[in-house]
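The structure's right below; bear with me while I get my questions together.
Of the protein chains in this complex, one is absent; all others appear in place.
On to chain A.
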Amino acid sequence: MKKYLLSSLLAVGLVGSSIPNISFATTDGVPYLNEILQMQPGVSSEELISDISSISENMGITKEEIAKQIYKELKENDLQALKENRIKGGSGGTVSVGNSTRGGSGGTVSVGNSTKGNFFYTDSQTAYLNHGHVGLYYSNNEIVESVPDTGVRIISTQNRKVDQGGALVKSVTTSTDNRDSAADWAYSRVGEDSYSINFATNRTTSHTGAKNCSKLIWSAYMLKANLDLDKDGGLGVYPRDVRDAEDTELVRNI
């Protein structure tokens, strides 16, 4: 079943994908390896090659095709981040994340209370990449989120600060029971799942075990509400993919 699901996801992701028309180096039979690693700081070359090989074996798709798909998704996510930063830079003087700290010179806000099962999105940067970050409301005033090293943790909505502008709270269009179950499942991972830096192939990894912020919410709704909160499918689910997923609705801008 997992194999079937992964094959379907990849097939959907690969349909119509236009591979960037630039020259690239091939390492160990994997194209774009260096480019992918640059956009996934912290993921080792061995880890990436091993992931790609395992997906390739499971799905009967070449390593080259998989690497191209990963590269395409990362590039799109990066371009989306740049586009959003430019828009913010031009509206009302909010400073681009890449150029300055908006926590310093711009405004910051507490994420505030919301309904169980809703989630928040905020810009978040590591290295040069603004990959974004998402966290789920386990209760009206507690967030469950996956953060580096700690893994899945709890933090109060009053204490969780984000940059104003770009951050938002969204609800998921499904029944209250499903939302509650998804939040309960995410909470059940607290202390169980460590953090994984790998966004590139996180749709193909197990729902349990190490995961990042977007994978936590994606898995919760996939398992408990049969909803795929990923805007563009493919191999990786990124925070922006969850934010822009079809079955989500804006509650408020932060």
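Everything below uses one rule, namely that a residue touches a chain if its C-beta (ideal position, glycine included) is under 8 Å from a C-beta of that chain, and two chains touch if they have at least 3 such contacts; residues count from 1.
Throughout what follows, contacts and distances are computed from a predicted model.
Think of the chain that is not pictured: of "Lipoprotein", "Chemotaxis protein CheW", "TatD family hydrolase" or "Iron/zinc/copper transport system ATP-binding protein", UniProt labels it "Lipoprotein". The missing chain, though absent from the display, is touched by one residue of A:Lys68, A:His133 or A:Lys170; that residue is A:His133. Touch with the chain that is not drawn comes from one residue among A:Cys213, A:Leu227 or A:Ala245, which is A:Cys213.
Seen from chain A, the chain kept out of the figure touches residues 41-42, 97-115, 123-128, 131, 133, 138-142, 145, 147-164, 187, 190-192, 197, 213, 251-252, 254.
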